[in-house]
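Excluded from the complex is one protein chain; the other protein chains are retained at their positions.
Just so it is clear, A and B label the chains in written order, and each chain counts residues from 1 on its own.
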Amino acid sequence: MSSDRIAPPKKKWSWRSQAFRALVYQIVAVAVIALLVLYLASNTATNMRARGIQSGFDFLGGAAGFDIGESLFAFDSGEPYWRAYLVGMTNTLRVAVVGIVLTTLLGTLIGVGRFSRNALVRGLCLCYVEFFRNIPVLLQLLMWYLFFTEVLPISTEAWRFGPFFLSKGGLNFPIPVWAPGQVTAAWGLVVGLVGAWFYRRHAQRRFEATGQPQSTVWAPLALALACGLVGWLIGGAPTELDLPIQGEFAIENGGALTPEFMALLLGLTIYTAAFVAEVVRGGIQSVALGQSEAASALGLNKGQTMRLVMLPQALRVIIPPLTNQFLNLTKNSSLAVAIGYPDVVSIANTAINQTGRAVECIAIIMLVYLSTSLSTSVLMNWYNARAAITER
Amino acid sequence: MSAPIIRFDKVNKWYGDSFHVLRDIDLDIAQGERIVVCGPSGSGKSTLIRCINHLEEHQQGHLTVDGVELTDDVKVIDDVRKKVGMVFQQFNLFPHLTVLENLTLSPTWVGKMPKKEADEKAMEQLARVRIAEQAHKYPLQLSGGQQQRVAIARALCLKPKIMLFDEPTSALDPEMIKEVLDVMIEMANQGITMVCVTHEMGFAKAVADRVIFMDQGQIVEQNNPHDFFNHPQSERSRDFLSKILGH
Partner (left out) sequence: MTAQIFQAIAPRPAPVRTEGLVAWCKFNLFNSWGTSLATVLVGTALLLAIGRLVQWAVIDAVWVIDYNVCHAASGACWGVVREKFRFILFGRYPFEEHWRALICTVMLLALIVTSCTRACWKTWLAPLWLLVLAAYFMLMRGGVFGLRMVETDLWSGLPLTLLLATLSMAMAFPIALMIALGRRSGMPAIRSLCTVYVELIRGVPLISVLFMASFMFPLLMPQGFNIDVLIRVLAGITLFAAAYMAEVIRGGLQAMPKGQIEAAATLGLSYWQTQRLIVLPQALAMVVPGIMNNFISTFKDTSLVAIVSLYELTGAMGMAMNADANWRPFRIEGYLFIALIYFGFCFSMSRYSQWIEKQVNKSKLR
């Protein structure tokens, strides 16, 4: 038996050593990049001095000097630039959130429709996907904007659907007049949701104990809605609506959605839904046929097979690319600048034109979008790690 | 003699319009009988047993399982599937559920059994196939042989009268085939009706009451294992046996 020997001394600083070579390469790479950045930065500084452009983010405190077409809260030209950016960001969020909800619904319907028994429905869904995927989104936005500004009638001859008006001025709809009833309804809903959660847990326990199937979706939902209803009744059951009426030049009262918002929302939703449909289709297809056969062989009916076997596996495949599509929708909302919707890119564009501070404004835009993307990536990685199918 | 538990009466099946995959199948299987179906690929063996629990639908003829004739009536199909268990070549375990959850899925959702009872019965079955210690692992953490044994236990949880096996060992590495066959032999000795499509001739010789040889959609020959393997009557059976026993 050989005795333990001491490991031979490592030869450092030799070109032959892999570790040494790697170190050298990395130092060189970092040095080159650092030098490049310094060179570009110095150029930028010289050029900005020569053109008389100041740098720094202090311009954010100054008065904006422009009005914004639409915003969630009051804004006029005397407000500072940072408030203008805030308006832009809320506008972006507004269209992104609504767009994501609508596109998920539409895309899922179409994706599932590709598996329909009816060949007409299958064909329609296929045509939808191929048609809207292969035309650039900017072109689709421009076409929708054209529809809203050319095809629709002017405000004095608006199309009317009950209390809704559709015209070149946008969509006008009735909104409830704010009264205590809505507050109590909201509280009722909150209480109802908490109650629904407890009911669900109780129902699941009862199912495990007795084996009798319990309603774990519809009953809690009904409970939450009932509590909301009770809250509304307690608050005096307010039903008053602020109805839009045909004014002399435009529609007055009620809530309004501008044609820019509508065009952006519709264009983005319909474009992204085509991609969401493909993601959903891929997810459903990825679950092997044998899984549904095994479930049928065990006696599970179609609904149970879908809910307990197919959907959990399909969702794991669908969710990562689905969030990618959500991010794409958010990024595509930046095209609002082409149709005049005041989102954050549009505001930044105006700011650049007025102050000349290109570097700062572009940095702000990139920061806004980067934080959205990175936080979504982090969430997605967490979800993936948690939901991953455990393998060896 | 009591009524056969499975009866094929002039059963015919086509894929599309022209591929005649099952031709005039007449077959009676008695309760407790152990059948091995063999034959070249494409002969219709898998289709035959998949018709028994209506994973495939026959177009002509009458197929009766445990006294009930199989039609496309959903209730009839559900009733039959509760009495017939199936083990697949590709295991088809649900990868997002643990082994225990795989077994209790049907008893709780279809059999309306309380969870505790279902868990106990499932652990019994897992112990029967000697894999109880893996109950809380996920299927993809197990080896192929272990997964197939879990699949067998899962089918047994329904307490079926008939067990169907569709090439259960064809997807396994050689050293794992024995552990699965051992489980199947043990099950055979407990009186359950078994119909097994397999190439494992050793299993057929050990366990089967009858060997059915199929070729091109027809039952060519049926006999007890001893007579089938040593004195095949038909030219095609001789040809087939020489190929699989030769190497």
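The criterion applied here is as follows: contacts are C-beta pairs under 8 Å (C-beta built on N, C-alpha and C of every residue); 3 or more make two chains touch, one makes a residue touch a chain.
Given the structure is predicted, the values throughout are model-derived calculations rather than measurements.
Based on the whole assembly, the unshown chain contacts which displayed chains?
Computed over the complete complex, the missing chain touches A, B.
Touch as defined at the start, partner being the missing chain; which of B:Thr64, B:Thr98 or B:Gln218 qualifies?
B:Gln218
Of A:Ala203, A:Leu225 or A:Ala338, which sits in contact with the chain we cannot see?
Once the missing chain is taken into account, the touching residue is A:Ala338.
Thinking of the whole complex, not just what is shown, which of A:Thr44, A:Thr90, A:Gln182 or A:Ser292 touches the missing chain?
Going through A:Thr44, A:Thr90, A:Gln182 or A:Ser292 one by one, A:Thr44 is the residue touching the chain not shown.
To test your reading of the contact rule: which positions on chain B touch the chain that is missing from view?
12, 14, 16-20, 23-24, 59-60, 210, 216-218, 220-224, 227, 233-234, 236
Residues of chain A in contact with the chain that isn't shown?
Against the left-out chain, chain A lists 22, 25-27, 29-30, 33, 40, 43-44, 46-48, 50, 117-121, 124, 130-131, 133-139, 142-143, 146, 150, 331-332, 334-335, 337-338, 345, 348-349, 352, 358-359, 362, 365-366, 369-370, 372-374, 377.
We adopt the following convention: only the chains that are shown with their structure count from here on.
Where the CA atoms of chain A average out and where those of chain B average out, how many Å apart are those spots?
49
Show which residues of chain A lie in contact with chain B when the two form their complex.
207-213, 288, 290-291, 293-301, 304, 308-309, 312-313, 316, 389-392
Report the residues of chain B in contact with chain A in the complex, numbered from low to high.
Chain B reaches chain A through residues 53, 55, 78, 81-82, 84-86, 88, 90, 92-96, 105-106, 108-118, 137-138, 140-141, 154-155, 158.
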